[in-house]
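Structure first, commentary second.
Every protein chain of the complex appears in place save one, which is left out.
Let's look at chain A:
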Amino acid sequence: MSPPPPPIVNTVNLVKIYQNGGVPVPAVRGVDLQVEAGQFVAVMGPSGSGKSTLVHMIGGLDARTSGEIWLDGKRADTLNESAWALLRRQKIGFVFQFFNLVANMTVADNVELPALLAGASPREARERREYLLGELGLADRADAAPAQLAGGEQQRVALARALANRPSLLLADEPTGNLDSRNTRDVLRLLSEVHRDGQTIIMVTHDARVASLADRVVSLLDGEIVDDGAVGPARRRPRATAGDVVELRG
């Protein structure tokens, strides 16, 4: 019998303490979190509870103060900056609250950028981009500048960009935090679709209704996990999630 596959994410007693003008600000205080392949985890908590910090550390955007981070069974917290960058290129996709599309580049270029960065040929990158934008219903906006797009469209482009390299882990930090209900619904529908296709997702949100979409909700308070539970199957009717949101958002 083969051993079970390692979790995609495993953090061991992860701690982050910021120095704010000499004053230590503990943002994350000993978080142990395992995320299995294919899981959709929502991280909840009030503002300032350390959600973003946690996700940034898992993606290597921020260095941990102490503790361990294992990605795909490999130790990652000891990596240097460039090794983290390489890892991100291949395995991690990010979606941020403010979309963070490169303003000067077209939608197409924004989506092709990660593939090119990972060494894909321009043709492969273009095909992948055409596929993703088609899936996200943005095929006709490929040559637009990000500024010409509505917020929801921008976030969908950001999602396409994050998925360009088929990452093993998708990190989303309040992806709907800056969107109206209609666009929130669109983005969430897409997230649950990619999840259904097997994508592992960690999504930060402080909106309980958005979190209800996930398999599992982790609650943070003052940098510590205070609650970690699977969402009850009674509340989670498969295949009707997007409709839920519409109802919830009214």
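Keep in mind that, in the parts below, a contact is a pair of C-beta atoms (placed from the backbone, for glycine too) under 8 Å apart; a residue touches a chain by one contact, two chains touch by 3 or more; residues count from 1.
The definition used in the following text is that contacts and distances are computed from a predicted model.
Enquirer: Just by its UniProt name, which of "Phosphoribosylformylglycinamidine synthase subunit PurQ", "Protein-glutamate O-methyltransferase CheR", "ABC transporter permease" or "Succinate dehydrogenase" is the chain not shown in this complex?
Expert: "ABC transporter permease"
Enquirer: In the complete assembly, which of A:I17, A:L61, A:A144 or A:L221 touches the absent chain?
Expert: Selected residue, touching the omitted chain: A:L61.
Enquirer: For the chain left off this view, which of A:P114, A:G152 or A:P175 is in contact with it?
Expert: In the full complex, the listed residue that touches the missing chain is A:P114.
Enquirer: Out of A:A85, A:A150, A:A208 or A:A230, which is the one that touches the chain we can't see?
Expert: Result: among the candidates, A:A85 touches the missing chain.
Enquirer: Go through chain A and note every residue touching the omitted chain.
Expert: 52, 56, 59-62, 81-82, 85-90, 94, 96-98, 100-106, 109, 112-114, 116-119, 122, 125, 161, 173, 178
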